[in-house]
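All protein chains but one are shown at their positions in the complex.
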Amino acid sequence: MELNSKIPDGPIAEKWTNYQFDRKLVNPANRRKYDIIVVGTGLAGGAAAATLGEQGYNVKAFTFHDSPRRAHSIAAQGGINAAKNYKGDGDSVHRLFYDTVKGGDFRAREANVHRLAEESVRIIDQMTAQGVPFAREYGGLLDNRSFGGAQVSRTFYARGQTGQQLLLGVYQQLSRQVGLGNVEMHNRSELVDVVVVDGTAAGIVVRDLLTGQVTSHSAHAVVLATGGYSNAFFLSTNAMACNVTAAWRAHRKGAAFANPCYTQIHPTCIPQSDDFQSKLTLMSESLRNDGRIWCPKDPDETRSPELIPEADRDYYLERRYPSFGNLAPRDIASRAAKVVVDEGKGVGPLKNGVYLDFADAIARLGEGTIRERYGNLFEMYERITDESPYVMPMRIYPAVHYTMGGLWVDYELMTTVPGLYATGEANFSDHGANRLGASALMQGLADGYFVLPNTISNYLAPQLGTQPVPTDHPEFRAAEVAAKERFDGYLAIGGTRSPDSFHQELGKIMWDYCGMERTKEGLEKALAEIPALHAEFRKDLRVTGSGESTNQTLEKAGRVDDFFELAQVMCLDALTREESCGGHFRAEHQTDEGEAERDDDHFAHVAAWEWTGDPSAPIRHTEPLEFENVHLAVRSYK
Amino acid sequence: MNELNLTLKIWRQAGPDAPGSFDTIPAPGINDEMSFLEMLDVVNERLVNDGKEAVVFDHDCREGICGTCSLMIDGQAHGPQKGTATCQLHMRKFADGQEITIEPFRATAFPVVKDLMVDRSAFDRIVESGGYITAETGGASDANLTPIPKPVADAAMDAAACIGCGACVAACPNSAANLFTAAKVSHLNLLPQGQAERFSRVEAMVDTMEDFFGSCTNHGECQEACPKEISIDFIAMMNKDYLKSKFKNRKMLSRS
Partner (left out) sequence: MAITGIMLMGFVFAHMVGNLKMFLGAEDFNHYGEFLRELLVPILPRTVFLWLLRGGLVVAFGLHIHAAYSLTRMNRAARTVGYQSRRDYIAANFASRTMRWTGIIVGLFLVWHLFDLSWTGTGATYVRGLAYENVDQSLSRIPVGLLYIVANIALGIHLFHGAWSLFQSMGWNNPRFNGARRNFAAAFAAITVIGNVSFPIAVLAGVVGS
């Protein structure tokens, strides 16, 4: 397998413009002769499906949700970045590009990131035109705030519901296309296999979650916009249904999986309160703009927070990173929290959190302003914990939040399988080893609106006049049979343990050994335990009910099965990346101050894994990364 | 943390056309820190361990934002806590020994899929009929070209906060979808960008709404059930625009 990133030549600032001119076009009259399948209707998929529909292609869109409006993108709170420089505080496309490459700890492709920064500007224009009610100033112009890891105000937001408003914008635009008949929507249909014929993507096999029926769909090209795999850890901030199945099934059909070990741990989540917990709730990073993070200096501290005098508090972020303080990037802030909690200075009943304190901000700005800024987040926190952040500091702790890794894609967002594309969180492209806050929405929308609809024509144009592979082709038939057998298989095992109980146990292994801090021993331990647990899963799984009607236990079984295989390559990737970078922290590789220590000589590359049929023995390929515009430097936020 | 011993009366229905009935399931030893759905997870885990089929219910984000969760809890959509979706309802709101009745949302336009899961795609039909601003990808002008007074943007945001959960329909004695539709209409009709299609939008969306749902007689129950506390003021706004549309849209026709 060779990894050709197809990066256009020319100076960084002209690559994208040149590419768009050089690419092959499909003339408007011919577009209706092409069928395109888009799996996933979150920001990345929804924007792509709507735009391709507007351009005149026949689009079939699939989601396992009951409506496109439910995609996990809806949960994004904080905001979306764009190099608009409306605040005139020195932002620019180049600075956003620079910040993102640096923030990603020099493990992202420069060309992709620059394109992302260029398109960021048009996203805000497009979404505003769609009617997204971004926050505004009294003058009527758009408001911005600064967000984790940035020293300029470039983050656009809609209260604490930015993702919701963006997704609704996309959903409305997609709905218009559905109404016009340009996009055919398939809700509650889960992709269970990708079909490849003669080395190119021919279509997909989906399972109807209401009837259990398995059907095939073919097209000239297939786009996967199926989101991230944080739920491999069981507990994460992701929605309950987020899973890796689509990406993993593609991987098994030949799509390389890149940097699976790059997982982002978000610093500000509500600490776990007990082991029945089903998911963790994120408290938007924007809270760090006004909240101060601290823990008691004394591990045996028993006083309630407001009674602890300044002298006995350790504002550890402000202490360790004076220039960024509480706004230090996520990986840094998260690890710092782990350090103090491991020292026994954690707070809360389980001593598993640190304080995020608004007392100063309330004193400085008044409760009104704080309510205006974070009201709904404070309510959410109080609903869950029964404590009011207006009087009591919040308790927070890091949690798995986002996965930078994903399907390997070239500059055109095409995977190693021709005709199979990946956009949004499902691909690996733009965030390197660590994603900056408010950049995922930006990437999902850039991919879906402005990148994929441009690059896909380059692949489609030469196929003018060809028909998609008919769905009665043996490959489709075989895939359907395999899928049916897979799900019947889960029902047939008749063991004693529910899918959830396995998922929970897998998640614990991953969190302990492949979480915020990784060691050789730990990862090897995980690599021994996971296959064993997977074997037990195959022997002792119990799925009640039938496959002929809605069966959420059965759905879960299929997803957990794929997580087991993914988990192994995550650990392998973490084990073989003998350095610390961004979200990947290997205890063996840290400076004396405990900062991540990169090894650019040996690891300035993308690791892309090839499926071999044996989940414990995939092949590791590498794509070297060149840094011509941002100079490799130790990432310091001191 | 306290332990609750509860009795659940849960609606079980094998499929859309199957007859349904209440199933009484004891739920002892429930930790009151749990969310309502975590309580159901525990119940389901126990059912599976007993070889029984788990209760089917819709949910996803569990943060009160995706609108997937539903449930009629003791006769109230999303349960007793005001402005709270089922997934954010916590067991500390219930008392030890309590019997809790859980039923699916009921409306002809929301057919039961299985157990507590219903099909709310009628909402998608309403949006498809006009719940958008026509602005195809690429043609947008600079976002700051059209200033929007903060109060207007805020009002639009208040309406746009709707999560499409359908509790308004479930709670409405008439099964009317006026609060949902009004929220969608008002969000776009308040914004300058939404003016071009303002009256065609409201007419199309209201007419589609009436193909599926009941008609509002201003009970105000929807507003009480809405997890986002969307105000029925938006229903009045929608009605006003709808009345106007009957004249304005005709005028438009005469222009073409």
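Which chain is which? They are A and B, in the order written, and residues in each are numbered from 1.
One rule holds for everything that comes next: a residue touches a chain if its C-beta (ideal position, glycine included) is under 8 Å from a C-beta of that chain, and two chains touch if they have at least 3 such contacts.
Predicted model, so just to flag it, every value in this text is computed and none were measured.
The chain not shown here makes contact, within the complete complex, with B.
Looking at B:5, B:24 or B:108, the residue that reaches the missing chain in the full complex is B:108.
One of B:37, B:69 or B:232 touches the chain omitted from the figure, and that residue is B:232.
Although one chain is hidden here, its contacts on chain B can still be listed: residues 9, 11, 22, 72, 74-76, 101, 103, 106-109, 173-176, 210, 212-221, 223-225, 232-233, 235-243.
Please note the rule applied: only the chains that are shown with their structure count from here on.
Distance between chain A and chain B, defined via averaged C-alpha coordinates, is recorded as 27 Å. Taken together, the chain A residues at the contact with chain B in this complex read 47, 50-51, 54, 65-70, 72, 74-75, 84, 86, 122, 124-131, 133-142, 158-159, 161, 163-165, 168, 171-173, 175-176, 178-179, 185, 187, 210, 239-241, 273-274, 276-279, 281-282, 380, 383-384, 386, 449-450, 453, 496, 498, 500-501, 542-545, 549-553. Only residues 1, 14-15, 31, 33-35, 37-38, 41-42, 44-45, 47-49, 51-54, 56, 58-68, 81, 84, 88, 90, 92, 113-114, 117, 119-121, 123-124, 127-129, 131-144, 146-150, 153-154, 156-157, 160-161, 163-164, 187-188, 191, 193-194 of chain B touch chain A when the two sit together in their complex.
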